[in-house]
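One protein chain is absent from this view; the other protein chains keep their places.
As written, the chains take the letters A and B, and residue 1 is the first residue of each chain.
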Amino acid sequence: MNKTYYGKLIFELSTPGCIGYSLPENKWCKHKLTDLPEHLLRAEDTILPEVDELSVVRHYTNMSNNNFGVDTGFYPLGSCTMKYNPKINEEMAALPGFVALHPHQPVATSQGALALYYNVQKSLSEIAGLHEFTLNPFAGAHGELTGLMVIRRYHEKRGDVKRTKIIVPDSAHGTNPASAAVCGLQIVEVKSTPDGTVDVEDLKPLLGDDIAGMMMTNPNTLGIFEKKIPEIARLVHECGGLMYYDGANLNPMLGVCRPGDMGFDVMHINLHKTFSTPHGGGGPGSGPVGVRKGLEEYLPNPQVKLKQDGTYALEYNPESLGAVSAFLGNYGVVIRAYAYLLTLGKENVPLAGKLSVLNANYIKECLKGYYKLPIDGLCKHEFVFDGLREEYGGDHHDAGHVTTLDVAKRLLDYGFHAPTIYFPLLFHEAMMIEPTETESKKTLDEFIEVMKKIAIEARDQREMLKTAPHDTPVRRLDDVKAVKEPKFTYKTL
Amino acid sequence: MKTENGKLTRRFPFSHFRFHIVKPMKYFPHTANDLQEMLKVVGVGSLEELYSEIPEELIFNKELNLPSAMSEIEVRRVIGQLAQENKPLVSFAGAGVYDHYTPSVVPYIASRSEFSTSYTPYQAEISQGTLQYIFEYQTMMADLTGMDISNASMYDGSTATAEAMMMCVAAAKKRNKVLISETFNPAVMRVVETYAKYHGVDLVKVGAKDGVTDMQALHALLEGDDVAGVLVAQPNYYGIIEDFSGLAEKCHAHKALLAINTMASALGVLKSPGEWGADIACGEAQSLGIPTCYGGPYIGYLCTTNALIRKMPGRLVGATTDVDGKRCFVLTMQAREQHIRREKATSNICTAQGFMCLYVASYLALMGKKGLHEVNEISYGGAHELKERLLGIEGFAEAYLGQPFLNEFTLRYSGNIDALQGYLCQKGFIAGVKAEGKADEMIFAVTEQRSAEEMDRFLCAIAEGVKESINQ
Partner (left out) sequence: MAKVIEGLYYSESHEYVRVDGEYGYVGITDYAQEQLGNVVYVDMPEVDDEVTAGEDFGAVESVKAASDLISPVSGVVVEINEDLEDQPELINQDAFENWIMKVKIADPSELEGLMSASEYESTCK
C-alpha cells in the first residue's frame, strides 16, 4: 500500500475531446437515434468524463495503491473469514467458455457450466450434511432470506399458517432479524447465558405453535460452540419449528462437525468466507442455501438437475418458493469456489477448519494478558476481547480510557487491518479477531507483537493512540460531517 | 470419551494432523514445528483436542465424499474441460442481458487485488480506493438516471426492483399496494413477486396493450388512493420504448411513488427516469461493461431523490474530510442500514456488488459521454437493420407495429420457434429469445459487437432454418 494519498476523482481528469475507447465504424447508419421521437430521448448531457486510456489506467492503479486487501497484509476481521483468495480460482473464472456464456443459451450448449454448478451443489451437500443445495442466492444475507422463505414455504404447504415468529439469539448478527423482518416474520429474541451461549431455560417458554423456526450460528458470534445444540434442535423440532443455520461461521466446522448432523434443517453458506472467493470490497458474494431431505422442492427456481440420461437441466418447479435471482446467482463466484474445493479435496477440507481454530486460540492465548478476555476457554475460529485490560489504559471508569477504536486505528499504522470492532453488542469494547488458516505462525507472531506494543503505548502514550492512525493515506475521518453535510455525488462537492 | 486431568480427550480414527506433516498444502503455511509450538501455547495435545467440548455424537468421523486434492495442473484440466463443454454462441439475444463490449482495460483494472481482496471499506483510512470508485459509481449512476443519489449497488436488476417495491411501501407507511406493469421482463417479475409474497406486499399487475403498459388501466387503479408505488420498465421486455408522459404527475396526485426500471446502457440516450419525474430509478447495469458470464455476477442499481434518502436500502459512500482537512470518502448514513435497524429493517441487504461498481465506473470512465452514445447508436442501427431484413424472410411478421425501440425488438414467427433456435444453435448463433407467455414471438437484440458479416451470416442461417423448420 502506498501511504501517499491519491484522492482524485475521474471527473477531475476530464478533458473535452479526449477519448478512452475505440469502436468499429457504424455500418448501419441508415437508422439514427434521432429518428426516435424527441420526447423519448434524453435532453440533459451526462457527467461522464472524457479521459484517455492511459490516464484511466493510472487513475485506478493509483487508487488501488490506497487500498488494503488480503494480498496486502493480515486481515483479522472477525466474522468475515478473510482467508487467502487463490489466484488459480480467478483464472478459472475468467475462462472464455464461462465468461462469454449468455444465460439465455439453450441448455444443450451450456452443459459444462451446469455440470460445474451441480458438482458444487453436491460438494456443499456433503460438507454440510444436508440433502440438496441451491447456489442462486447472491450473498449471505440473500441466502438467509431465501432460507427463511424455504421455512415459510414448508409451513405454508402444510397449511400451518399461524407460524409467523422466528427465534433469534440476542448475540446474533443484525442481519438475522433484518432478514426475518423482510421475510414477513416477527422476531423473538432468546437470551444468552453468561458464558455467551443460548439460554435453554429462556428458550423453552418461547416455543409454541406460532414458531416457524429458530436461527442460530454454531459456533456463535463469540466463537463459542453451542454445546446444547442437540437439545435446542430437539425442542424446536418438537414444537413444530425448523432449525436455520447461519453459515457465517462454518469455517471451523469443515469436515469436523456438520450442520445437518447437528440437527439443522436449512442453512446458508458464504462462498466468499469459507470457500475462499474474494470479498471484492463488499460483493459479489454468494450465499448457497442447503436443506435436509423433504425440503428440496421448495428451493428457489431455476433448479439445476441431473437427468437420467446424464445431461443437466434447468427446471422450474411449481412447488418452489419462487425465484430470488433472474438466473443462477453469481455464477462467476461459484466457479472460484469449485476451483478451491478441487484444490483442497477431501484431505484438506477438514484441515482448513482445524488450522483456523488453532490460529485463533494461539492469538487469544498470547494476548489475553494484555486484552480483556470476557469468556475464557477454547474458542473456535474467532474470539472476542472486550478492550484493553485495565492496567493497559482500558479502565472504563477513566473517562479518557483507550478504546477499542483507538487500538483498531493504531493497528493500521503498523500495516495490519483492524479486527471487527463493537460487535457483538454483548460487550462495550468488543474486538473480534479471526485469523483464518491461511496465515502463518510468523505472521501471527508479528501481529501479536504489535498488539502487545499497542497495549504498552496505550499505557504510556495515550494521546498518540487517541489520534491514530498517523501513517495512513488519510487520517481519522469526520463521520459526523459526512452525515450532516451529505455529499454523495461529485456534483454536490 | 474419558477425562484426563480434568480435560476431555478423544481418540480419532484417523488424524489429519499426521497427514499434514506427510503432505504439505500450499494454502496452509504451518510447518510441523509451528504446529507443535502453537499447540503447546494453546495447551492441547492435538488439533482434534481443539474440539473437545463438542459432544462426541456430533463429530463427523468419516472421510468426506469429495474428490482427492488436486494440483493446479489437474484443477486447470478439470475446469478447463467443463469450460470447453460450453458452446459460446454469437448472440442476437438480449432479454435483459446484453453482450456489449468490455474494453480490455476494465478486467485489467479489476485484476488489481488491492481492490478485489479487500472487505467492505469499514476502515476508511486504508480503503480510499474502494470508497473512491464507489463514489464515482454513485455519481455516474445518479447522473445517468437523472436522480439525486445512488446507493453503492444491489445484487442485480431483479433484486434492485424488488427493493424498489419494498422502498415504496416503507415510504408510504400506511399503504401496501404496489402496481407493476406486465411488460416487465418475466425473470425480473418472478423475483419481485417472490419478495412481494413473503414481505406481504399486495402486488397488482397492470395489463399490457399493444406491447406497452395499459395506462388507462393503471390510472384506474390509482384512483383507489391506496397505491404506494408504481413500477414500470424501459425499454420493456419486448424492447419497446414506453411513453411515460404524465405518469409521474398522475402517481404523485394520488400520493404514489413512481419507480422506473431502465436497462442501464440505454440511460445514455433515452429520457432518464429523472426526466420522466420518477422517484426511484432501478435496474440492471450488466450492460455497462460486465460480461454475460452465464447470469452473474452482475450489478443492480438503485437511485432516488434526496427526499427518500432514508428509505433507500444499501450502502452509501459520502465525502468528508479527515483531521488534516483532506477531502476523502467514507461509508455514511449507516443508521439506515439493516444491522442497526434489526427487526425494524425494510431491507436485509448488507453489502452490495461492490467490486462490480469498479467494472461500471471504469467502463464509463473509458467510454465517456461520446462512447456510451456511440454504443447506443450502433446498437440502434443494427437492431433496426436486422428487423427490416428479418421482415423480408418468410414467416416473420410485425408483432407491435409502429412501436419505437432501441437495441431490441420483438417479431412474430409463424413456424416452430424451438426448431429454428435449435438449427441456429448448431450454426453458432443464439437466435433471440422466445418471448415468455407468447407462443409465436421472438425477441432479438443487437450490440456494437456484431459485425456486418455476422449479421449477413445470421440472416442466411435464419433463411435456411426457416425452410428446415417449415419442412419439419
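Note that contacts are C-beta pairs under 8 Å (C-beta built on N, C-alpha and C of every residue); 3 or more make two chains touch, one makes a residue touch a chain.
For clarity, every value in this text was computed on a predicted model and none was experimentally measured.
Within the entire complex, contacts from the absent chain reach the displayed chains A, B. Residue in contact with the omitted chain (choice from B:K40, B:R77, B:K209 or B:R310): B:R310.
Of the options B:R336, B:K369, B:K387 or B:K434, the residue whose C-beta touches the omitted chain is B:R336.
Listed for chain A, the residues touching the missing chain in the whole complex are 479-480, 483-484. The chain not displayed touches chain B at residues 310, 334-336, 340-341, 344.
Criterion: only the chains that are shown with their structure count from here on.
Centre to centre, using the average C-alpha position, chain A and chain B are separated by 18 Å.
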